[in-house]
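A single protein chain has been removed from this complex, and every other one stays in its place.
A and B are the chain letters, set down in written order, and residue numbers restart from 1 in every chain.
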Amino acid sequence: MNKRYSALRHFREGLRGHSGWGKAWRSPALKSTYDVIIIGGGGHGLATAYYLARNHCISRVAILEKGWLGGGNTGRNTTAIRSNYYYPESAALYDMSLRLYEGLSRELNYNVMFSPRGMMVLAHSEAEMEIAARTVNAMQINGTDAELFGAEDVRKRAPILNFDRDARFPIHGAIWQGRAGTGRHDAVAWGYARAADALGVDIIQNCEVTDVIREGGRAVGVNTNLGEVRADRIGATVAGHSSVLAGIAGFDLPIHSYALQAFVSEPLKPVMDTVAFSPAYGTYFSQSDKGGLVFGGALDRVPSYGQRGNMPVQELVVSGLAEMAPVLAKVKLLRHWAGIVDVTPDSSPIIGPSGVDGLYLNCGWGTGGFKAIPAGGTLFAHLLATGSHHEVSRPFDLDRFRTGRLIDEGAASGIAH
Amino acid sequence: MQLFPCPFCGLRDEREFQFAGEVGKTRPNTSEPVSDADWDTYLNTQRNEKGAAREIWCHLPCQEYFVMERDTVSMDVFGAIALRKDPS
Partner (left out) sequence: MTGSRVGSGGLIDRTKPLSFCFDGGAYSGFSGDTLASALLANGVRVMGRSFKYHRPRGVWGAWFDDPNAIFNIRLAGDEFPNCQATTTHLVDGMKARAVNAWPTARADLKGGLDYFHRWLGAGFYYKTFMWPDWRLFEPAIRRMAGLGHLDRNTVAGYVSDQLHDTCDVLVIGGGAAGLTAARACAEAGQEVVLIDDHPELGGGLYRRGLAIEGEAPEEWVASQQKAIRQAGGRVLTSTTGFGVFDHNLVGLAEHRGFSSAPRLHRMRAGRIVMATGALDRPITFANNDRPGIMSVEAATEYLGRYGVLVGRNIALVSNNSFSKPAAERLRAAGAEVTECDATRGPIRALGGKRPSCVEIGGQRYACDTILASGGLTPVVHLWRHAGGKLDWRDDLAAFVPGNPGKSMIAIGAANGSFDLEDALAEARNSARSGSVSERRGNYRITPLWPKPGSKGRQWIDFQHDVTLKDIEQAARENFVSVEHLKRYTTLGMASDQGKTSNMAGLAAMAAIQGKSIPETGTTTFRPPFVPVPLELYRGHNRGQMRNPLKRLPLEAVHRAAGAAMGEYGGWLRPGWYGDKSEEEAIRAESKMARDAAGIFDSSPLGKIEVMGPDAEAFVNFIYYNTIKTLKPGSIRYGFMLTERGIVYDDGVVSRLGPDRFVISCSSSHVDGVNALLEAWRQDGNDPDRLFVHDTTANWATITVSGPKAREMVGELGTGLDFSPESFPHMTFREAAFQGAPARIARVSFTGDASYEVAVPAAKAETLWETLIAAGGKRGAGPIGLEALSVLRAEKGYLIVGKDTDGETMPHDLGFGIPRLKKQTEFVGDRSLHGEVAKLETRRQFVGLAVTKPSGPLPVGAHVVDIREGRTVSIGIVTSSYDSACLGEPIALALIERGQARVGEYVKILHLGETRVAQVASPCFLDPAGERLNA
């Protein structure tokens, strides 16, 4: 059994070679039946399991992970956490998530290093300032903290940015969300895994689902490389490969898969204390606690499942950073990588029944799944436990594509997810 | 940077191309009633193949649309044919 983490216990363990910490999670054998099976051991799957056990007292839960837990987009993203959304539906979802992040380290007894250092979305013209004002007002009405920054406010928070008035995209101001920030992505996965495991959830790694077992039109279990397993309800949290799972279960989704690249520079002493995003340059960045600049930008142009970097986007994103903050041009890029993301027509997620009885979906997070992990888990657990939507997840049901009630943040605010 | 074969211009840089959709999507005849579900399928649903895929692409400089077959995992390109000659 894993010990509770605290500074005092850490001190004591230090004296005896850290031999007393138990496993952060068990490696249990797969049982033949569970109340709930969750396919996919990323952040959303792990959080869902945790909240099923914690909020709904359902702990006969298995998470089936094809590889290693947290190995998909949870472990590949650029760790921004924010709720600067335009529509009330999105704001409710992402602000729920942000609020949960605010207390997550203590909730999970695991330091996820949530760092509310603030995030700015830069506006580069007076026209963009008008759109920024529209978004700030919407955020304030939605109950999210937001300020409209002028150029001087931006300079105070992020002096390394390019304040040249003759820049191709000069800085006029920004949308500022002070509660936004970053977190340690792996720690979120590990913290949920450890806490879920402690509540009795079975995390089965290296377990690949090969088939969804359907009886009488209802999904009743799955076949895996480790054998058959059955459950009352099955939840899929397999972002990037949602269409593949849907294909196994016999339906299609409104999703395209794209590679999204991320980058980290060599570590520097602190130069950037906040998160900045420039839609015009197509790049955003922050500095990790270790000192590396963590940055990213646009999706690849070509739909794919190729979990690899691609030069056209590298050139676009990296040059975008060098333009946003020219002093960074001489800093060296250390590593870049890619994850596969689900892209829906409105770039908003899908949470809800799949259309196959007994099978539920949590997918379509596009480029922004990490920040939504606590809310995604809470809402999906609610759905799996009760069979019906939480009011916050209702608008994100698959049925919105039929009714046309899309939640297209990009179209509303001119700011992509 | 991938190289895609435009049937008219030959192998060109991927930045010259625009993905235009999966092969086989036909616009419902809207002069007759179309159900919400059919319209949703037409607008939104994707096969999103992992592996071999047949897709419509546009080569932006010449503006010709064509069918390309490729592998969405390995990035291998198997071939391309002009749209108007495609039997499907």
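What we mean here is this: contacts are C-beta pairs under 8 Å (C-beta built on N, C-alpha and C of every residue); 3 or more make two chains touch, one makes a residue touch a chain.
Owing to the predicted nature of the structure, the values given are computational and were not obtained by experimental measurement.
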item	value
Omitted-chain contact residue, chosen from A:Tyr34, A:Tyr110, A:Tyr192 or A:Phe396	A:Tyr110
Of A:Ile160, A:Ile213 or A:Leu226, the one touching the omitted chain in the full complex	A:Ile160
Hidden-chain contact residue, picked from the options A:Thr224, A:Ser265 or A:Ser354	A:Ser265
Residues of subunit B (touch criterion as defined above) contacting the omitted chain	1-3, 14, 18, 20, 27-31, 34, 36, 39, 42-43, 58, 60, 63-65, 74-75, 77, 83-84
Residues of subunit A in contact with the chain not shown	2, 5-7, 9-11, 14-15, 17-19, 21-27, 67-71, 75, 88, 105-106, 109-111, 113-116, 125, 127, 129-138, 140-141, 148, 159-160, 167-168, 184, 186-187, 190-191, 205, 265-271, 280-281, 287, 289-291, 306, 308-311, 314-316, 318-319, 321-323, 326-337, 402-406, 408, 410-412
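Following the convention adopted for this analysis, only the chains that are shown with their structure count from here on.
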item	value
Centre distance in Å when subunit A and subunit B are each reduced to the mean of their C-alpha atoms	30
Residue ranges of subunit A touching subunit B (in the complex, touch as defined)	241, 243-244, 247, 252-257, 301-306, 310-312, 345, 401-403
Subunit A contact footprint on subunit B (complex, rising order)	1-2, 13-15, 17-19, 36-37, 40, 43-48, 50, 55, 72-75
